[in-house]
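A single protein chain has been removed from this complex, and every other one stays in its place.
On to chain A.
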Amino acid sequence: MSYAYLFKYIIIGDTGVGKSCLLLQFTDKRFQPVHDLTIGVEFGARMITIDSKQIKLQIWDTAGQEAFRSITRSYYRGAAGALLVYDITRRETFNHLTTWLDDARQHSNSNMVIMLIGNKSDLESRREVKKEEGEAFAREHGLVFMETSAKTAANVEEAFINTAKEIYEKIQEGVFDINNEANGIKIGPQHSPTNPSLPGATGSSGSQGGGCC
């Protein structure tokens, strides 16, 4: 399928906060309670529509364990958006946010949009981190904030799509240099002015878009 833009995302946060479950819920619309620990990095993709434009999200789900940190770090570079996830039922995952944020800021490009996610909102009875605390942290560090549940799918769509909207707005404002792929944004085949030979290059809705992806 053709797309106007491709955005590269990365999902980060402590081990066991539900990063892989969020991705699975977003890409496959299902929840898998028992999930193998992510080794290194996994990858998922989905198409969304913003402003009647097709946008392909390419999402990198990283392993939360310290053991894979040097591998996961290499994925920050070239990401346009990051979902920083903690578990509202485990205080320590919230406490580690600063470390994650420092790491992300240090290794990514400065325009990367970061969305703070408090996951497992369905487990209200076991809550250890108040929603207000999450909001305060996000405000303090200039992040967008949302509580989600990968299990019930609450706010999952919104989390991914709102991040995309924010990136899209930044593109409109000219903040992102879309010709530099290191920013995690790629123009779709039918938008590329340098590639007029491709089918569907006329900028129409791309109904006969080339390629098999």
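Convention: contacts are C-beta pairs under 8 Å (C-beta built on N, C-alpha and C of every residue); 3 or more make two chains touch, one makes a residue touch a chain; residues count from 1.
The criterion applied here is as follows: contacts and distances are computed from a predicted model.
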Which of "Phosphatidylinositol glycan anchor biosynthesis class U", "LADA_0B10308g1_1", "WGS project CCBQ000000000 data, contig 00102" or "TBC1 domain family member 23" matches, in UniProt, the chain that is not displayed: "TBC1 domain family member 23"
Touching residue (missing chain; options A:52, A:70 or A:125): A:70
Chain not shown, touching residues in chain A: 15-16, 34-43, 45, 58, 60, 67-71, 74-75, 212-213
